[in-house]
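Here's the structure we're looking at; comments come further down.
With one protein chain held back, the other chains of the complex are shown just where they sit.
After this line comes chain A, so read on.
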Amino acid sequence: MLTLSILIPLLASLGLFFWSDVTKEKARLVALGASTLSLLCLVVVWLRFETGPEAPAFQSVSEVSWIDALGVAWRVGVDGMSLAVSLMSGLLFLCAIAWPAETKGRARQYYGWFLFLQGVSLGLFLTLDLLVFYVFFDLTLVGMYFLIGRWGHDNAEYAALKFFVYTLAGSLAILLAILGLVLANGTLTFDMRELIAAQPLGGTDLRSSLILLGFLVGFAIKTPLVPFHTWLPLAHVEAPGPASAVLAGVLLKMGTYGMVRIPFQMMRETFAAYTFPLAIVALVAILWGALVALGQTNLKRRIAYTSVNHMGYTVLGIAAAGAMIGSESVRTLALSGAVTEMVAHGLITGALFLIAGGFQARTGTYDLARYGGLARVTPFLMVTYFLAAFASFGLPGLAGFVAEFQVFAGTFGVYPVLAAIGLLGLVVTAALFLMMGQQIFFGETKPEIAMVRDLKHAEIWPLAVLLAFVVLIGFLPGWLLDMIQTGSAFASFHPSVGQ
């Protein structure tokens, strides 16, 4: 079932690639159908998913051999974390594909690449093989490179190149670290389950530290954390709206997901030794992202920097959870917050970037100074914007709050000072979203944008679906938290067992 949810979009993408005389509408229908089927497969897995402390570490597992000599195989399976993140990804992809996009006369290729990206992204979250994980990690780069390069705005070529080179550097660092980790294990296998059980490396000797550093740098580039974030604003500004939504909503999660799945779970002791510096870096990302976002005059750039800020919360949560100080319940809370933040940020920022794409399609610009007084002209757009913005800075009753509350509550139990400073980030993001909303929607209506249309039906329902989940998670977080806290990532760990 999991394999199907990866294969359906990939096969459909291949089909679109060869179906040369397909019309735009048909291409879109094929893409929507494949994306929906893939999501349905995940929903089936979700319905069968057992929650609670007795549930197995990974569920819906299946395995097909690939390169036996290296211990590499096609292995898929989910725990609560990966199920939650992949469900979010499937949903976001469906909404991004449904969003009416400017395909520049190449609809077939546009939808083909989107489906490709959906397949490989789900593959990354669902696989249980380190090498296959890496394979998908790299393939997402290829997919995104073409999406940004071919359907982006003016400076797209440069942005796509920078994105590819930066993140390839990160992924190669990860590859070396993966090989180091696998070789440290006695038997040659890339099976995540075995590596988690074996904990091949421990302590803070040079080798373990370097391997950990490789993972953290690689994932920090993807996440991105300051100072490795400079590719992100550029890529976002140049990418088309739906691609931005997927980039922020799904691809950034690969960094934090990988951070939890690999260094956090497979080398706990080494990870624990370095959580404090990691938390500090996360804190810098939180504050830097918020402050720089405040200074931006470009709509998309501003949202892009808030992503740096939000992913900072996630990493802060992961760092707090990995530290072996404080009580276990506090650390569980922090990790649960981090994973919830991944889901929430995906939904919220996905919606925000779709909205930003909507602005661009209407006015041709992201420059905030050109906007003003849209409240009367586009009430729907205003409602969705403010709902997403409130959720983003963590208004209670919305998904962002559930995530950020847990992250900070958990971090207070481990690093109280850092958590207190980090709260400043929340204040700044609240200010910047409100100011941006004021700028766009209130005041005098600028004459050159007075004629823009409000949201079309095809734009309303993707946003409505995303925001409905934001509200649902905000009011009833229980089902999501139960799911997230089930399985491998949340299994309790006792240092003596690993030795």
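List of remarks:
The rule is simple: a residue touches a chain if its C-beta (ideal position, glycine included) is under 8 Å from a C-beta of that chain, and two chains touch if they have at least 3 such contacts; residues count from 1.
Throughout what follows, contacts and distances are computed from a predicted model.
One chain of the complex is hidden; its UniProt record names it "NADH-quinone oxidoreductase subunit N", one of "Transporter", "Phosphoribosylformylglycinamidine synthase subunit PurQ", "Phosphate transport system permease protein PstA" or "NADH-quinone oxidoreductase subunit N".
Among A:14, A:43, A:61 or A:161, the one in contact with the hidden chain is A:161.
Among A:4, A:37, A:55 or A:135, only A:135 touches the chain that is left out of the view. The chain omitted from view is touched by exactly one of A:75, A:108 or A:150, namely A:150.
Looking at A:7, A:57 or A:176, the residue that reaches the missing chain in the full complex is A:176. Mapped onto chain A, the footprint of the missing chain covers residues 65-70, 131, 134-135, 138-139, 141-142, 146, 149-150, 156-157, 161, 164-165, 168-169, 172-173, 175-176, 179-180, 182-183.
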